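A single protein chain has been removed from this complex, and every other one stays in its place.
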Amino acid sequence: MSNSTDHEHPKHLQHHFTTSEQQQDSAKFGTWLFLLTEILLFGGLFCAYAIYRAWNPELFHNAHVHLNTPLGATNTVVLITSSLTMALSIRAMQLGNKKQTLTFLWCTLALAGAFLVIKYFEYSHKIHLGQLPGKWYTYNGIEGTNPHVFFSIYFLMTGLHGIHVLGGMAVISWMIYRTNRNEFSPAYYTPIEMTGLYWHLVDLIWIFLFPLFYLIG
Amino acid sequence: MSETAQTMPTRSYLNHPKGLWTWLSTLDHKRIGLMYLYLIMTAFFAGGMLALLVRFELLTPGRELMGADMYNKMFTLHGAIMIFLFIIPSIPAALGNIIMPLMIGARDVAFPKLNLTSWYLYVIGALFMLFSIITGAVDTGWTFYTPYSTSTSTAVISTAFGVFILGFSSIFTGLNFIVTIHKLRAPGMTWFKMPLFVWALYATAILQVLATPVLGITLVLLMAERFAGIGIFDPAMGGDPVLFQHFFWFYSHPAVYIMILPGMGIISEIIAIFSHKKIFGYRAIAYSSLGIAFVSFLVWGHHMFVSGQSELAAGIFSFLTFFVGIPSGIKIFNWLATMYKGQILLKAPMLYAISFLILFSIGGFTGIVLGTLSVDVHLHDTYFVVSHFHYVMMGGTVMALLGGLHLWWPKIWGRMYNERLAAIAAVFVFVGFNVTFFTQFFLGTQGMPRRYYTYLEQYQPLHAMSTHGSWLMAIGFFIMGFYLIHAIFKGKPAGPNPWGALTLEWTTASPPPTENFDKQPLAEHGPYDYDKVVAKPTA
Partner (left out) sequence: MSSHSETHQRHILPLGLYLNVFVALLTFTAITVWVSYMDFGVFNLLVAMTVAVVKASLVAMYFMHLRYDNKLYTISFLLSIFLLGVFIILTLFDTLRRDDIYDIKGGTIKPNAAMYDNRPPVDTTGEASAGN
């Protein structure tokens, strides 16, 4: 089955699609569907958070003061900035500017790394103090029964989020590699767009995690 | 009916390219679907053997073959294999993959590599479950309820991880199908010119994409609880075991609609073709598929009426459960209206469709019975529930699957099977099924609990009868296996359109060429325009 008028066959066009537009729209829609699965995946944990916070409002308040709000806020700014640089990298490729695309992708990668570094400091502090999930919890300074409940949910949610940040860094690195090899152009930059959508979702999840854990009234 | 004998195409997706590696690395949806079919039927065979063993053990209250611990593992495995390795993937991944792109006149699904990935994820998930069987299996029941699942010494983590992987296989298939149906339909095929099987797969795919991730996180939490003692389901640590049930059933209720919706799609196809009549209420059937998908998300708590959840929640869930029966009822009436004054042809697919109408109706009604909160207090965890879900899952989905296999076997292999043996097998399966499971409604109302290794003497006659029914069913399936496999090698060539049907898959050769169609087909008429278009059967 061939395009009736087209003789130039873009390299990126796969054979079961008739036009490049059809392929790119499909990729975008497919990416959105994947993001929906991530929303439902994390959503389960948000549900667990809602339930346990509703059952233990004071505990959550008492426990959350042991989180480092300035670091959490910094991480929020870091991720928001990384979303900007990611969006700008796509815009750069829409305009055909390979160098700028690469610059912004590298910035995004660096900011993602910074996020994980900050989280590393937060986690090691908690490990040091014994503020750990479930049966590993040994810290003494929080009032309320079962103080580990807060940290179980904290580590589950930020941990899963952190894994997604790591995965995002891998994909962004791959996009840097491919951009370098001139695989993209204003006519075709779908993979970077897909990466961008994923990365913004990672940011979105943190936009909710931050106030729910660090800013409990 | 047929004028001249048909010949087999020399070159098709089956024989070209050749070699095992060309199959294992294929991007062809038909080959991927067929590879799924092999594995799914293997899983059905394994699950079926386990069922026969479970039923054999229940012949008398005493020990027949195994002790109680082994019995617990047997029924858990039967359930887990049948649900996760057989019924959930069955129609979408096998028949959906092979037939749906042909039905919409596409060259392949939107993401062929993702499709192959889904197949490999299925294989990996299945291997993890196999590994767990070897390392001691699981005795929690397929539902993995806490606190038993977090404390039992059996292989919960490897089974849970296997199911987790299988979940992604399902998610990616759903994602693939949604995009395919949106973007790759033939020119002229508007949404309301799509065959109803495609509508059904679309609604199913929405469920696969939105519900399965919650199963994923549930299993992650279960594994974290077992492995790292996070305490989320442990009351001693401030957790809640009923929370597991909420998480589990938020997926598993929509999952049962993942199981039945594709089957309903097949029934629409079969009834239209074998009544040789336009489907009655096409839009109602299409919208009802979406309606079922939507409402299915609202009712999960009806599995938890006696779990200790609040009465308020229980009441709300019971109320919402009544709504979910309405779209299914709409379909049944539309199918019956289609058959009315149609030229009914009682070939094998139609025998299974009629079985479906009867058995799914019984299953559906008993679902409403169970959804009635006060009645469920008496019937929960009894054989009434076991019978209800076997009526809908086996009397529903499996009958539809068998109907679909018989409908599309000639398309997949290019050959016809023996119609008389097919009718005989269908009778054995139908009668055997009802003997096995109708008796279980009575066991349930009389108080026989499910998942019990032994029982009071008073239940023995019904149990024995149920076991005998399972033997009749097994005979039917063995006959079926025989003639279906025989047909692959020795069946009469079918030609492109043995049934005289009007959907696009019947316009190409049987078996189809790798590229599906010689040239891009157009949707010139509706899928059921038997009043306007004539297609002569080729076999």
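Going by the order they are written in, the chains are A and B; count residues from 1 in each one.
FYI, a contact is a pair of C-beta atoms (placed from the backbone, for glycine too) under 8 Å apart; a residue touches a chain by one contact, two chains touch by 3 or more.
All values derive from a computational prediction rather than experimental measurement.
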Option from A:81, A:103 or A:173 whose C-beta touches the chain left out: A:81
Listed residues B:36, B:202, B:297 or B:499, member touching the removed chain: B:297
Options A:50, A:117 or A:166, residue touching the unrepresented chain: A:50
Full-complex contact with the absent chain, from A:20, A:131 or A:146: A:20
For subunit B, the residues touching the chain missing from this view: 182, 210, 214, 240, 242-243, 246, 250, 297-298, 300-301, 308-313, 316-317
Positions on subunit A where the hidden chain makes contact: 3, 5-6, 8, 10, 19-21, 24-25, 28-29, 32-33, 35-36, 39-40, 43-44, 46-47, 50-51, 54-55, 69, 73, 76-77, 80-81, 83-84, 86-88, 91, 94-95, 186-187, 196-197, 200, 203-204, 207-208, 210-212, 214-217
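Basically, only the chains that are shown with their structure count from here on.
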Geometric centre distance via CA averages, subunit B-subunit A, whole Å: 35
Interface residues, subunit A side, partner subunit B - complex: 1, 14-17, 22, 25-26, 29-30, 33-34, 36-38, 40-45, 47-48, 51-52, 55-56, 133-136, 145-146, 148-149, 152-153, 155-156, 160
Sites on subunit B touched by subunit A in the complex: 106-112, 114, 171, 175-176, 178-179, 182-184, 209-214, 216-218, 220-221, 224-225, 228-232, 237-240, 243, 246-247, 250, 515, 517, 519-520
